[in-house]
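All protein chains but one are shown in place.
Right after this comes chain A.
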Amino acid sequence: MTDTTSNTPAADRARESELSPFGRFLKATELDIRMLGMVGALLIIWVGIHILSGGLFLTPRNLWNLSVQTSSVAIMATGMVLVIVMRNIDLSVGSVEGVIGMVMGVAQAEFLIRVMGFQLGNPWIWVIALAAGVVLGLMIGALQGFIIAYLEVPAFIVTLGGLLIWRGMAWLMTSGRTVAPLDATFQLMGGGPRGSIGATASWIVGILACVAVALMLLNGRSQRKRFKFPLRPVWAESLLGVVACAAILGAVWIANSYPWPIGIVRQYTQRTGITVPEGGLFIAHGIAIPVLIAVAVGIVMTFITRRTRFGRYVFAIGGNPEAAELAGINTRWVTMKVFMIMGVLAAISAAIASARLNAATNALGTLDELLVIAAAVIGGTSLAGGSGTVLGAMLGALLMQSLQSGMVLLGIDSPLQSVVVGAVLVVAVWLDTVYRKRV
């Protein structure tokens, strides 16, 4: 009923004047302090490694590679957010990625060509292979989700079993043999000079993204006006828009500053007959296709979590499963759907990872489950359930990958890399626990 001690509007106003300038800034922009903290940590890591490595890290080439390396884990991390928000866990994603990569590899390199009689380079090959992978991911997710939701076996056990089963299946398919090479079009999903969209298209994508940001801010503002809710100050809205657009265009600029290697340029000029001008020909990579896929997945998953009934139910169930049940939500079906989404995302990651290798190996995705869970958790997803964001998880994936590739640049041995990554994970979750207790 009426709360007598707190939160009259007057008290709110009084409290606002007590805030520090930074507090007022946060209130006006409605930014999450934890998200800002993570961006800060990321920048510190980047600058730190850049200095320690003598200027090797913050180069277009390295950042471009970093973005490609992050894609596969970032995609799966967006699904892991939903899984963990619902108080479940999925330990099988790395193995599912492996078996799906193997199925797609065998389909395109052997089955469709030798058994079905497709010509090499037939454009249907990559479509069928990818579709088979996605359907398989959906089915594996549905199977595991069914056992978890309807047969009530704990997710930890089901997916621990899955970790062994799907890795074993990947091996059994070819008795451990690596399948290569993959279809030329399929390979584009892995990035590389051909698997990037070039400078012009990248600028177009960047500008469209900026327009989208502006439209979203305007739409949010008109929605708030429609219901007479408090508005963000104009300066805060403008600042958010400018920062977001600067980040997008900056990323495009970096991707466009990374030229094709000389060898590839030579092949290209020989094939097309272009004469190389004085001082060499500069052909930019632009944004890599796997990065575009990851960004698209991130947008779709953010939309699902924030704007759909399904997403609302996932969070409500994570917050209080009993209350969700009493509110009439079919919690079992929602659980199963979450694992189906996870399976599809593992399939997309498998396509990117195997395309990047240009091979399907039975070791594809080994230990990825740990990176994916770590990315989600570092990105602010609470293992107690009920809270987490897709953007946070993707930033978490970027942070993990930055650490790893940074340590490679610094020449740190792989055992020591593991030590550092493990320690960072524990410290990050500890900081998060401290933060949650204070707020």
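Just so it is clear, a contact is a pair of C-beta atoms (placed from the backbone, for glycine too) under 8 Å apart; a residue touches a chain by one contact, two chains touch by 3 or more; residues count from 1.
Quick note on the criterion: contacts and distances are computed from a predicted model.
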UniProt protein name of the chain not shown, from "Glutamyl-tRNA(Gln) amidotransferase subunit A", "Spore coat protein JA", "Monosaccharide ABC transporter ATP-binding protein, CUT2 family" or "Probable glycine dehydrogenase (decarboxylating) subunit 2": "Monosaccharide ABC transporter ATP-binding protein, CUT2 family"
Contact partner of the left-out chain, one of A:Pro21, A:Gly117, A:Gly328 or A:Pro415: A:Gly328
Among A:Gly162, A:Gly191 or A:Gly386, the residue in touch with the chain that has been omitted: A:Gly386
Options A:Trp64, A:Phe186, A:Phe315 or A:Phe339, residue touching the unrepresented chain: A:Phe315
In chain A, positions touching the absent partner: 1-9, 12, 223-224, 226-227, 229, 306-309, 312, 315-320, 322-329, 386-387
